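For subunit A:
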Amino acid sequence: MSALLAADLPYWVQSLLRVLGGVVAVLLPAGAIVYLFLFKMMSFMQSRLGPMEAGPYGSMQLFAEVGKWLQKEDITPERADRVIFKIAPLVVLASTFLLVAVVPFGPDAWFTNFEAGVFYMLAVSSVSVLGILIAGWSSANKYSLLGGLRAAGQLIAYELPMVLAVIGVIIQAGTMNLQGIVLAQNTGEIFGWNGLGNPYILTQFTGFIIFMIAVQAELTQTPFDMPIAESELVSGYMTEYSGFRFLTFFIAEFATAGVFSFIASVLFLGGWGVPFAWFGWTDIDSVDNWMNVVGPLIMFGKMMLLSFVIMWVRFSYPRFREDQLQRFAWKVLVPISLVNIMVTAILKVAL
Partner candidate 1 sequence: MTSTESLIDRKQLAYIASQAADARLNVELETEGMTLNIGPQHPATHGTLRIIAHLDGEQVVWAEPSCGYMHRGYEKLTEVRTYPQVTSLVNRIDWLGSFANEVPFILAAEKLMGVEAPPRAQWIRTILFELSRIANVSLFLGDLGVQLGAVTPVFMAFRDREHVLNLIEAATGGRFHPNFDRIGGLKDDLPEGFIDETRAVMKKLRNFCTEMEDLLFGNEIFQSRTRGIGVIPKDIAMQYGLSGANLRACGVDWDLRRDQSLPMAWDKVDWKVWTHPDGDSFARCWIRLQEVRESTLIVDQLLKSIPSGPVMAKVPRIIKVPEGEAWVSTENPLGEMGYYVVSKGDLGPFRTKIRSASFNNISIVPWVLKGVYVPDIITILASLYFILGDIDR
Partner candidate 2 sequence: MSPLSSTETPIAEIPGDTLRERIIDDLRTHIGADLLDSLLKPGDDLWVRVNTSAWRQTGVALRSMGFEYFCFLSAIDWMPSPFGKGEDDPTAPPTERDDTVRQGYAGGATRMQLLARVVHPSLHVGVNIKCDVSDSEPVVESWSPIFAGANWHERETHEMFGIGFAGHPDLRNMYLPSEFEGHPLRKDFPLLARMVKPWPGIIDVEPMPGGSDDEEGEAE
């Protein structure tokens, strides 16, 4: 444990720091993605300027939006299941926080370090399905119900390719600990050359593509945004939400995009690390302490890169129909990822 987090701090201070860190790790990517990609990049792609009034280049727009949402009336439909209706956005957001808890940001900068981190990550990522499903159900709105059911069907279908894509990484790294996966990539070598480490995006490229597609579907971003599908279902499960509750959904959507990008960069891009050979490090204990500051920045950069791809796809593609989406998941992604696992396992044993 580093001096930063564990040195002589009492447990409650540690916990407080971790909670604050978690909030930052969730909100910062969400804010960055919304401003940089949703507001600005999307505008430039669509030959317009985007928000320009609030602050320089509209950089304060986000705060203006949050302020606007907070002022709006919190409406609960008359026939809604009130308690569940109010819990739903929190469940979705909670899933994001649970996810970020296992992401390592540096040699010692982590919130928890589960031995079976990947397993945990895959498990809690499906909690958001519950939130979406109960949001759709409790809204007492047919559009919301259809959206909720579509979301449930879609998220369950895409859990499987995601799990299968990650298995390739687990086989190659030989561990389910996310910190261990980072180490395995940065200490690895490609045919005896260790100048780049061995980021699994090279060896597990198929897995990476499948993982990113599954992430796109998990996040219900276009082309998999049928649960929201604003031209069909108005806003899907979010239709009846207003004000702060809608804001919660909104934050959760983009925060989850950030967190999944974090996880993808841990699994495939080498996470917080730089190739250890550059600095002559051999294992986690020999890593210099400054990596606890630089690591999160590296992670942030990789996260922005991956979420850029997610958003880019989102702005460019039309959406699938659910039956096409299910067909794509079960007939294309699952078989390919199974083959990927087999090939990985054979090569792992053979080499």
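Methods note: a residue touches a chain if its C-beta (ideal position, glycine included) is under 8 Å from a C-beta of that chain, and two chains touch if they have at least 3 such contacts; residues count from 1.
Keep in mind how these were chosen: all candidates are chains of the complex that A comes from, given by their letters.
Bear in mind the structure is a predicted one, so any value in this text is a computation, not a measurement.
*Asks:* Which candidate among 1 or 2 is in contact with subunit A in the complex shown?
*Replies:* Per the touch definition, subunit A is in contact with 1.
*Asks:* Where on subunit A is candidate 1 touching in the complex?
*Replies:* Residues 42, 45-48, 142-143, 146, 222-223, 225-226, 229-234, 315-324 of subunit A touch candidate 1 in their complex.
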